[in-house]
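For this depiction, one protein chain was excluded, whereas all remaining protein chains were kept in their positions.
Moving on, here comes subunit A:
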Amino acid sequence: MIRLEKRPQPSRGWSYAAPVLAVLLTMLLGGALFAALGQNPVVVIRTIFLDPLFSEFAWFYRPQLLIKGAPLVLIAVGLSFGFRAGIWNIGAEGQYIIGALVGAAVGLALYPLESRWVFVAMVVAGAFGGWAWAMIPGLLRVKFGTNEILVSLMLVYVAESLLAAMALGPLKNPEGMGFPGSRNLSQYPGAANLDLIAGTGLHWGVVAALIAVICAYVALARHIFGFQVRLAGQAPRAARFAGVRPARLVLVCMGLSGALAGLAGLFEVAGPAGQVTIDFNVGYGFTAIIVAFLGRLHPIGILAAGGLMALTYIGGGIAQSNLGLPAAAISLLQGMLLFCLLAVDMLTHYRVRLTMRKVA
């Protein structure tokens, strides 16, 4: 008989091994799924996980990994602080949208001014937009005790409606023949977030994501703020005695994750996306939640998880066009990844014991 026994302390070894095991397990389960779809599982898994990095056209896919991974990492790093402290910002998608909107609005208002300061102003505005949107659930929780999970999630839908209204109204391209969507910011040199080295995919968003990872690492390991965050998550009562002010922690964590999500939105709208359009957001804010947990809420882990998630997107696209795999199969694979992680995670907290059945 198999028995689960709670470990007195979470296993360090397993907490590192779990994500790796989860990925391997996903490959196995995914392979079985693809085999059931009549595909050669080895070829599919290779296409998804290796082709973006090593195939004939990898020079094209690798930059795409950066473009896809950067917003995920940037948002997930922000979320990880709150998640560690038990503050659940589920609405990063909304903050991402508002950051993009506010940033783009600044850029469009200054059009056609030719100055690199335009971009700088947009970056500041983007971070501010995301921060302000996250402050709504933050302040409501602090002042009225509302649930930030619900409020931040609901605000995603508000943000989506606002996005549609802006793309159709105030931010619409006056030269767009009445069609929705703003001017293309990536074609406006003052505001464009282009590749820093052409063809590498290395835009300012990637740089920002890397900086965020380093800062988060330092903050968690060396700074009092990181200590407070960890303490508040592990032992809320002890945290109070240690001088953590819960209200302030909520506002800081919400604000930080909002600002980073807003930045991600701004870099996206000024670069790869180029335009404010009705359906500008493609779910980075939600996927980042998976990335944050897959990366163990640890900055370096998040970097790796973001890369892995980007890999499944890019590789999934290749598998679709080359192998005729349905899009839903790729989504399933991504879902399996989180599912496997949660399942394997049990081993971090529990010990598996094989015991003999005793006769009563």
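Note that contacts are C-beta pairs under 8 Å (C-beta built on N, C-alpha and C of every residue); 3 or more make two chains touch, one makes a residue touch a chain; residues count from 1.
The definition used in the following text is that contacts and distances are computed from a predicted model.
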Protein name, per the UniProt record, of whichever chain is missing from view ("3-hydroxyacyl-[acyl-carrier-protein] dehydratase", "Heme exporter protein C", "Alpha-ketoacid dehydrogenase subunit beta" or "Nucleoside-binding protein"): "Nucleoside-binding protein"
Given A:Gly129, A:Gly274 or A:Gly295, the one touching the chain that is not displayed: A:Gly274
Chain not shown, touching residues in subunit A: 56-57, 59-60, 64, 67, 160-161, 164-165, 168-169, 172, 177-180, 184, 198-199, 268, 272-275, 277-280, 282, 314, 317-318, 320-322, 324, 326-328
